[in-house]
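Every protein chain of the complex appears in place save one, which is left out.
After this line comes subunit A, so read on.
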Amino acid sequence: MEIWRLPISASQRGKLISAGYTSLSSLSSISSSDLARELKVSESEAMNILKVASHSRGSETSNASCSIVEGAQTAWDMLHDEESLMHITTSSADLDNILGGGIHCKEVTEIGWSSLSLIVNSVLKYKLTTAFGSESIIFMLIGGVPGIGKTQLGIQIAVNVQIPNDFGGLGGKAIYIDTEGSFMVERAFQIAEACIEDMSEYNRFLRKDFQECKIKMLPQDILENIFYFRICSYTEQIALINYLDKFLSEHKDVKVIVVDSVTFHFRQDFDDMAHRTRVLSGMALKLMNLAKRFSLAVVLLNQVTTKHTEASFQLAFALGDSWSHTCTNRIVLYWNGNERYAYIDKSPSLRSASAAYSVTARGIRNSSSSCKRIKMM
């Protein structure tokens, strides 16, 4: 295992690599005070790096699992499986940090408000989990006001899932279900281009012999690996999700499904709210099933709406509470002053946290002010 797989910040990683630490084993016998001196960081920071390193080493060596009944797993095994799960980086290091390294495969996330700023800047941190057998499903709901960057995050995820294994990515493909018509090919091309540039930069930085692993990817290839479906009604949306089962068994390399947005067509034509809730939870169940069977991540983007309670207005995810509860992870994106923020509203495994992010020409990145902070240190 190499240093760049460690879930630490990009600047720390940079310092480690420039000080000559490239493999985990090189960190095994050094004391925190020595490391702090060498990297010119505080001792507590060095201690933290060593803790992360020894933790990763531990999970690497104990791979021996012994299941008693076929298919059954002990919680211990599941923990290791989960640690070996890959994550999809969000391209913003801060955002990845709060997401525990990026968006997990097998879970569904709803992106809704401004909490996206936590997406980490280091491109390679966005890894999707690929472990098989783990029962935790990545189902993520992300919500936010118009213009906060939901679609940008969706496109970024669809691009980042394709970062090859060599670069700590998943090397998978993406399904993008567009219900709003906000997916712009030119924008996806821009983000793909920036992603490839970042990878080659990283390559040069990490391995001097960059001839050997020169990036052969082109932005066109990345666009080709995004299966794009444009949906114009809710019946089409349900039909497509029913059909995905067949599609996925023919395209086993799909690692993420992005739905942008899951809400749009359900906000009209429904007078019977109970009916709508049933249709929606049926759809969520199917998606969760797909995430589990094909071990992929499902990212649902959601609109937000104002909720009128006791003479005050509150921001809430559209389509009601029962729908939001079905998602294992919920992220809210919001404005804080002039910065975009992402906030983890609900997650079984992550503590609630928030991080700033920004939408740049190259895609989702750490917010510029937090970059300044890192530079100041």
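For the reader, a short list of remarks on this structure follows.
As a working rule, a contact is a pair of C-beta atoms (placed from the backbone, for glycine too) under 8 Å apart; a residue touches a chain by one contact, two chains touch by 3 or more; residues count from 1.
Keep in mind that, in the parts below, contacts and distances are computed from a predicted model.
This complex has a chain not shown, and the name its UniProt record holds, of "Catabolite repression protein creC", "RecA family profile 1 domain-containing protein", "DNA-directed RNA polymerase subunit" or "Exoribonuclease phosphorolytic domain-containing protein", is "RecA family profile 1 domain-containing protein". Annotation: of A:21, A:139, A:167 or A:264, A:264 touches the absent chain (contact as defined above). When you scan A:17, A:30, A:240 or A:279 for touch with the missing chain, the hit is A:240. Considering A:75, A:274 or A:361, the position touching the chain not shown turns out to be A:361 (whole complex). Check A:30, A:315 or A:353 against the missing chain and you find that the one touching it is A:315. Contact between subunit A and the absent chain runs through residues 145-147, 151-152, 175, 180-188, 220, 223-224, 226-230, 232-233, 239-240, 243, 247, 264-265, 267-269, 303-306, 308, 313, 315, 318, 335, 338, 361.
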